[in-house]
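Of the protein chains in this complex, one is absent; all others appear in place.
To keep things simple, chains are lettered A and B as they appear, and every chain counts its residues starting from 1.
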Amino acid sequence: MLRYLALKIGRALFVVWAAFTLTFVLLFVLPADPVDLLFDPAEVNSVPPEVRAQVAASYGFDRPVILQYLTRLGHALTGDFGTSVQSGRPVVATILDVLPSTLLLAAGALALALVIAFVIALAATSARRPWVRDLVEALPSGAVSVPVFLSGILMLQIFSFRLGWFPAFGDEGARSLVLPLITLAIPVSGPIAQLLVRSFATEFRSGYVTTSWAKGATRGGIVVRDVFRNASLPALTIAGITFGNLIAGSVITETVFARQGVGRMTQAAINTLDVPLVQGTVVLVAVGFALINLIVDLIYPLLDPRLRAALATG
Amino acid sequence: MTVGLDAFTAGRRPGLARPIARRLGELARQPILVASWIVVLVVIGWAVAPGLFTSYGPYAGDAAASFSPPSAEHWFGTDRLGRDLFARSVYGAQTTLTATLLAVLIAFGVGTLVGLIAGFAGGIVDTAVMRVIDVFLAIPSLLLAMVVVSVLGYSTQNIALAVGISSIASFARVMRAQVLSVVTQDYVKAAYGLGVGRLGVMLRHVVPNSLSSVIALAALEIGTAVLAVASLGFLGYGAPPPQPEWGLLVAEGRDYVAVHPWASILPGAALAVVVIATHRISTSYRKDHRR
Partner (left out) sequence: MTDPHADRQDPLLRITGLVIDYRTGRRRWTPAVRGATLHVGPGEFVSLVGESGSGKTTLVQGALGLLPESARIRAGSIAYSGVDVTGWNDRRMALVRGNYVGFIPQDPNTSLNPVKKIGQQVIEAVRFNEPDARDAARHRQAALDSMRTAGLTDAERVFHQYPHELSGGMKQRALIAIALAGKPKIIVADEPTSALDVTVQKVILDHLVRLREELGIGVLLVTHDLGVALDRSDRILVMRDGEIVEEGPVRRVLENAADDYTRRLLDAAPARHAGRLEPASGRRPLPGREVLRARGLTKTYRLRGRGPRRELRALDGVDLVVREGTTHAIVGESGAGKSTLASILAGFTSPDHGTVHLGDRELTGLSRGRLREIRRDLQFVFQNPFTSLDPRFTVAEIVAEPLRAFGLARGRRERTARVTELLKAVALDERHLHRLPGQLSGGQRQRVAIARALALNPKILVLDEAVSALDVSVQAQILRLLVDLQAEYGLSYVFVTHDLGVVRLIADDVSVMKDGVVVETGPVEHVFRSPRHDYTRRLLEAIPGAGLAVAGAR
């Protein structure tokens, strides 16, 4: 068990470290002159050489790459990702400012996406007519096919401009959260629903379900008592993908609805080539991904006795 | 009696090679699949010969006809500069589809090769490759693509490259999983037992039997890549404004969505229809190849 724990934590730390290194290479080593990135592209050619040298020195760009890397890594370990070029504030503080708004949006969308996915899976499992089932099973594929920016604009058009039920932009109050939440939940629900539909169907055909029928159980009872738990477990295995979809979706959702958040901030950071802020965001996302996978790895054995047994002896 | 009793189990599995006529017959019973193929073929037509599908040019506008609603003359209406939005969508197909194709080719080519090497070599090579893949999976592909584009510079080719790079990991993972499962099959062990060399086993047995699910993924990935390319275009990382590109078209129309909704919704809907169609086709391919 301890071995398992150590392995999983080690893997999570490795992912975060590697994400840091990857972004370092991408953002600080690959560009011809990283100092260029620190200035407004329109003005970059008019900057006097002394200023460039000064800026380069203050960011440590004049030192060997490996030293720069080690210094940055050392700082990052203490939670210091430097200062945002645009705002001049520490990267971590800048991110923490907008993080709650995104967390709220993402958590809400995830909850809604799970509800949608389970409703679809249960509907597909209990549908008796083949055409109804086909229709329900086609929904997840539609959900991932419609671009977020289109569904967002449709939501705006229908519920804000036509019906006036919800505000179109901004992030004031719960009402402003409704449309972004639905917009984000739809594509996130797609892959989960596809997986659940498949695993519900597989489990429903499995041997122990036959045993339950033979015991005299009813269809509803079998779904609740037998299929639900066994079929839901696989959904945990795509937690990482779901997390990625939430992040990617929130970038666009926040842009469409002009909401404050990590996604929109990242977009702004990339537009202005705010390198430290971009690196900080990517590492933060990698931390989130690693954490989610770590949590899944830790709770999975609690939910599946077979895995628990394998670990107890190992 | 010798051969006769074999008929017990014979003929229960349908043959793999079905006559084309029967395939067409099956297709005829799936109108949605047929419609999907038509959509995809039409859009490919847009990309190859846009002039055949519209008499308007993508750039020439009639300022007097700014924001005309959809009509028989302008199917998707016109934009602020009075350019025909249907024409711009048709011409935009070229930009978006070329980028998509390039992205999928990069991801498929590199990912499949990496997955094959990792799965077939095993051991430390496999472990190393898998850890690297973990890292690429840890950064959501849109985010990774944004970072890559920011380094390479904004352009459609770079979008294609970025989307391709960010999808390598998923291809590598699927290919590796397939290779690992094929390698344990009896027929692979049998081939070794018959004296076939390692390279022969890999090329003759492992690759062909692993590829089918990766091809299914590629079919699915085309839809996903269209979305990714359009999303990056929407966010403004692609072709500069006068050029027609699907994501950009939606972004341009978005500022006027309250008053002129069609200007963003119709090009966006065209995009959604294409993605849905590719998904439908890839689903039917996967169903066909499930044994």
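Keep this in mind: a residue touches a chain if its C-beta (ideal position, glycine included) is under 8 Å from a C-beta of that chain, and two chains touch if they have at least 3 such contacts.
All values reported here derive from a predicted model rather than from experimental measurement.
Only one of A:79, A:173 or A:216 touches the absent chain when the whole complex is considered: A:216. When the whole complex is considered, the residue among B:31, B:123 or B:195 that touches the unshown chain is B:195.
From the options B:51, B:109 or B:208, the residue with contact to the chain not on display is B:208. The missing chain lies against chain B, touching residues 1-3, 5-13, 15-17, 29, 185-187, 189-198, 200, 204-205, 208-209, 291.
Against the chain not displayed here, chain A makes contact via residues 3, 205-208, 210-219, 221, 225-226, 229-230, 303-306, 309, 313-314.
Keep in mind that, in the parts below, only the chains that are shown with their structure count from here on.
Centre-to-centre, using mean CA coordinates, chain A is 22 Å away from chain B. Of all residues in chain B, those touching chain A in their complex are 131-132, 134-135, 137-143, 146-151, 223-224, 227, 230-231, 234-237, 247, 250-251, 254, 257-258, 261, 264-265, 268-269, 271-272, 275-276, 279-280, 283. Those residues of chain A that touch chain B in the complex are listed here as 11, 14-16, 18-19, 22-23, 26-27, 30-31, 141-142, 144-150, 153-154, 156-157, 161, 168, 240, 243-245, 247-248, 251-252, 255-256, 266-267, 270-271, 273, 278, 281-282, 285-286, 289-290.
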